[in-house]
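The other protein chains are all here in position, but one chain of the complex has been omitted.
What follows is subunit A.
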């Protein structure tokens, strides 16, 4: 049983989805999908423990050995991300029932949970698999269900947002498919470990270069890296509240993982710097993302949209860490993946609570919220502080690592700009705090907290923000080991190729 954990992780939600359809009653479907998601979370916890103690796990699907069959490969990097994705899905799902009941037409609620489980299965599949083509299949499973989840919202703009996302997402996924095809042409293999060994031999060809370019651009579309981010604000703003919480906490993380996996494991670290100054491109785009998206976030009336733009900015920080290309920089990126999931989870979960109680999410709706919904408002502020990077929150930890990574490479300007970017976050968060605490509530405004089932997951996320900001042992030690093993592995790959 324990040896089958890597596949169980993916197969449970995949089979759970049609089972959910049979159960039909929304309340039972909710309980069932929560149960499945929680199981996936427990499995990912066990996997992380196994990998931490015993090293990489290789699982041959259906007993077919690697070059012929598909293999799942769990190392520290994807075990860590599996934990983030399944954990956040579980927490958000725990608080989802009332919000779904309110925001989604009754006859579609069961289908909503079906799409959720499929989306979870797709994301976990992308993370677990060691086969390049399998990545594409799972990418499409998660994307198609994401479009569905967004379009289930009652707001009519959601349809348009979902359609735009469908066009852009399909182009991105097709680019990834082209890249995988070109790699297959050159090497005759789809297995990532095999690819890593064989690509250095043909690294100088234009085909491999084109493959890398297609994959990077395709993944960056999914990632919403500036300037390919245009689909994200609309999709996040108009999606049902819980979907936004789920997507913001997980979807972009999975795309960042793909970028790391393809750049460092498959192509090898030194290939990334081969012909184009990819490092400077990533750092440059990351910085532009931080500044442009944060500035736009300051001016939004809809606070969901403001925090969605802030997501684009936070992705910028992750890409800067990646662009630094050092162990410390990569560790900062991985830490920020974890921390950003916690803070965006908390912020969007607070909005789930607001939406449930006051039915709107513009600056007018939340005026005086500090008095009307004190717990939710406080949770929102804590998430916001974490987003800014105030000490004793998780946001501080990853910013600290990012800044010190930039310093250690002598990039003073980058470090300075990262800190300046945080000041912009202070502006858009402070504006919301001011509205919530120092403005009078509208007359006859609804008051009272959201039900406990929503508040408890929210508080759990907020506590996570504070706890992992103080006791940083788990994320820091895991990310440190993951980052150094990635870079060392990539280095060895180049050695093998060079020794030929």
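Throughout what follows, a residue touches a chain if its C-beta (ideal position, glycine included) is under 8 Å from a C-beta of that chain, and two chains touch if they have at least 3 such contacts; residues count from 1.
Just so it is clear, contacts and distances are computed from a predicted model.
**Student:** The chain dropped from view, which UniProt name applies: "Acyl carrier protein", "Beta-ketoacyl synthase", "Cation:proton antiporter subunit C" or "Branched-chain amino acid ABC transporter permease"?
**Tutor:** "Cation:proton antiporter subunit C"
**Student:** With respect to the chain omitted from the figure, which of A:159, A:298 or A:445 is a touching residue?
**Tutor:** A:159
**Student:** Please pick, from A:98, A:174 or A:295, the residue that touches the omitted chain in the full complex.
**Tutor:** Among A:98, A:174 or A:295, only A:174 touches the chain that is not shown.
**Student:** Which residue from A:34, A:59, A:113 or A:147 sits in contact with the chain not drawn here?
**Tutor:** Here the residue in touch with the unshown chain is A:147.
**Student:** Kindly state which of the options A:35, A:133, A:407 or A:430 is in contact with the chain not pictured.
**Tutor:** Touches the omitted chain: A:133.
**Student:** Extract the touching residues of subunit A with respect to the undisplayed chain.
**Tutor:** 133, 136-137, 140, 144, 147-148, 151, 156-157, 159-160, 162-163, 166-167, 170-171, 173-174, 177-178, 181, 184-185, 301
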